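As you look at this complex, bear in mind that one protein chain is not there, while each of the others sits in place.
Just so it is clear, A and B label the chains in written order, and each chain counts residues from 1 on its own.
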Amino acid sequence: MKAAQVIMDTGAHAAALAVKSARVDVIPGYPITPQTSIMEAVAAMVENGELDARFIPVEGEHSAMAAAVAAAAAGARVFTATSANGLLYMHEVLHMASGGRLPVVMCNVNRGVFAPWTLWADHQDSFAQRDTGWIQYHCSSNQEVFNTILQAFRVAEQINIPVMVNFDGFAISHCLMPLTLPPQEDIDRFLPPHSPEWRLDPEYPSSFSNVTNASEYAPFRQMLSDDILASIPLVKQAAQEYKDITGMWDGDTIDTYRLEDAEVVAFAVNSMAAELRLSIDILREQGIKAGLLRPRLYLPFPAEDIIGALPQNAQVMVLDRNYNFGHPGGILASELKNALFGRRSDITVKNRVMGIGGIDLTRRFMAAEIRAMMDD
Amino acid sequence: MKSVTKPYRPISWPMKGAGGDTGSWRAHRPVIDNQICTKCQICWVYCPEAVIDRNEITIDYRYCKGCGVCAVECPTGAISMLKEEE
Partner (left out) sequence: MTTSIKQLPDIEQVLSGNGACGGCPATMALRIVGKALGTNAIMLLTPSCAVASMGMTPRLGYNWPCINICFATAGSSASGITHALEIMREKGRLQGELPTVFSWVGDGGTYDIGFQALSAAAERNDNIIHFCYNNEAYSNTGVQRSGATPRGAFTTTTPAGKRQTKKNMALLMLEHNIPYVATATVAYPGDLYDKVLKARNIPGMKYIEILAPCYLGWQFDMPETVRMSRMAVRSGAWLLWEGENGKISFNHPSSLIISGKKEAAPVDEYLIKQGRFNRLLKGPDAESRIAAIQGDINREIAFMRERAKITV
């Protein structure tokens, strides 16, 4: 058996390497900061023959997603990537991918949305796509980006629902971290070739998404809703089998740190959640029994796993890098309260918004915030 | 590959009468006078509904919508549009 290779690489390039390892067929792409590095890397890999795929340099993100879903309907394994306004521009076509049950995988490199312009990370862009019917992972390290893209293809193709793999612009996309690349035969064992049970095929002509009466439309939507929830065991299975094959583990639907005996639980996603591990250590040194619960899945929201993991009587400090306009605080806190309501009356949920537009979230700052929130 | 799919995907299959028995839409019925018809196939080529048999020059009234293009285009005046019975 070949050994894994360890390199230093950026999150964006790790994503491109995962695309190559997944033996993707078609990659429509359009540049947007901070995602651009993924497309540059993929275009170079296709050009030099490292990646046997078609790169389609489309003229915008709406077209990128359109080309992606159409290629998926033709039977190809498809990847694209975007950020912020690019993701918002795709919005209509995201619905087509999920409603049409086309297993596209996309990276969204999180960035705050216009207006005013910002280039840096927050999570308004991906959370704004909550109701598009995509499964959404949020990743906290370069390695997790690599691992999750492979898991995403597996889950997407098992249940025919598109998957978005989110990670922070710059903090992940442009920062070098050690990256373990499992041998290709291990990845091939984990992710079998794509063989969809339906595609556009002149030998067996059928039509995709004609106008549909309510009596048929409603069941399609119900099945989509049911199947998004039914993806949770597949997400867990993918994480477990990936671990069995490669030895790597980033959590399944959730990831935890020093949670078992925690009285104060930090709750956040993406790179800030990686930094939060250090904040937890600081708080522990200060005598506070702190722990971390990081949802790896944002959608479907892993309510059961969160309910099961939270220690009795915990105070949950939700650190939101986004706004839930029309409500005080952020979106994650809303989702968490929704999950806990009527299930865990012992839990207290507190919430602060921070890190908007890429404001740096250091371990000391977040530890101090959590301490302050204890008095909120 | 047989394009079967599970019912969760919105797929449709080719069939005649996808819009129903569209002959019921007809207000006027094209009737061909075989004495005059030269079987030039002009009616066949312009029929939007593909309801005219190009060899026999007969009309499938189950689906003919009665648009009357065939009657206007017929160079010999072999097609008359007769009002459908109430």
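Side notes on the structure shown:
Heads up, the rule we're going with is that contacts are C-beta pairs under 8 Å (C-beta built on N, C-alpha and C of every residue); 3 or more make two chains touch, one makes a residue touch a chain.
Computed from a prediction, not measured in an experiment: that's the story for all the values here.
In the complete complex, the hidden chain is touched by one of A:F79, A:F190, A:F208 or A:F267, namely A:F208. Note that of B:I11, B:I32, B:I57 or B:A78, the residue touching the chain absent from this view is B:I11.
Of the listed positions A:A70, A:A152 or A:V165, the one in contact with the omitted chain in the full complex is A:A70.
Looking at chain A, the residues touching the absent chain are 25-26, 28, 52-54, 56-60, 62-64, 66-76, 78, 92-93, 96, 200-202, 204-213, 216. Seen from chain B, the chain kept out of the figure touches residues 3, 10-22, 25-26, 40-42, 44-51, 54, 60, 62-63, 65-69, 71-73, 81.
Keep in mind that, in the parts below, only the chains that are shown with their structure count from here on.
Work out the mean CA point of chain A and of chain B, and you get 53 Å between them.
On the chain B side of its complex with chain A, the touching residues are 1-14. Residues 75, 99-101, 160, 197-199, 201, 203-210, 212, 216, 219-220, 223-224, 227 of chain A touch chain B in their complex.
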